[in-house]
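Here it is, the structure in full.
Note that this complex is displayed minus one protein chain, with the remaining chains in position.
Right after this comes chain A.
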Amino acid sequence: MFQKLYDWIDERIDITPIWRDIADHEVPEHVNPAHHFSAFVYCFGGLTFFVVVIQILSGMFLTMYYVPDIENAWKSVYYLQTQVAHGQIVRGMHHWGASVVIVMLLLHTLRVFFQGAYKKPRELNWIVGVLIFFIMIGLGFTGYLLPWDNKAYFATEVGLNIAGQVPLIGDWLKVLLAGDAQIVGAQTLTRFFAIHVFFLPGALFALLAVHFILIRRQGISGPL
């Protein structure tokens, strides 16, 4: 039955080439931990993506309860943490995932760096990867404020003051992020929420797509 369904779709939109581009390729021996255990270093990139998927899914569920408003943000997180079935686990996955993704990203970057895998012709993919790293740091910074507890508030205040000290664009940058030159408050929370949930994930998805397309296009770098 599935074959029939596949054929029906394939006849209309010629799905086979797309499918083969995505999944039908050979995995060379030097990246396969089944042959050389030390090749586990090649897993870091895939595991980073795995944690990103965990972050997306757990984040989607968190927004079902979270309220980006200074009166209710903390209360909604507290409610999620203490009352909602499995709320503590979902929030825990998002919290720990945020740290684990940075660790895995660092390991992946170091693997690529020390193997010199960014050399010609893969310079562009390295740049895209470092941009993904910056986006992740931005996600960590904006996500830290959202529970609206004391550590979030005071750390964000420090972070915004640092942004304000940047020459020339500092004041403008601070107002852009915080919504006000002085107050860290209601506007800051909604802006950080929007940046964390819409702007940065949008940029992240685009960069991830480019990252993966380039990998499939160029293949994995050869053995050292």
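One rule holds in what follows: contacts are C-beta pairs under 8 Å (C-beta built on N, C-alpha and C of every residue); 3 or more make two chains touch, one makes a residue touch a chain; residues count from 1.
Convention: contacts and distances are computed from a predicted model.
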item	value
Missing subunit (named according to UniProt) among the choices "C-type cytochrome", "Oligopeptide/dipeptide ABC transporter ATP-binding protein", "Malonyl-ACP decarboxylase" or "Pyridoxal 5'-phosphate synthase subunit PdxT"	"C-type cytochrome"
Per the touch definition above, residue among A:41, A:56 or A:100 touching the missing chain	A:100
Contact set of chain A toward the excluded chain (per top definition)	16-17, 20-21, 23-30, 32-35, 43, 46-47, 50-51, 54, 70, 74-75, 77-78, 81, 88-89, 91-100, 102, 110, 113-120, 122-123, 126-127, 130-131, 134, 137, 140-141, 144, 147-155, 157-159, 162, 165-167, 184, 219, 221-224
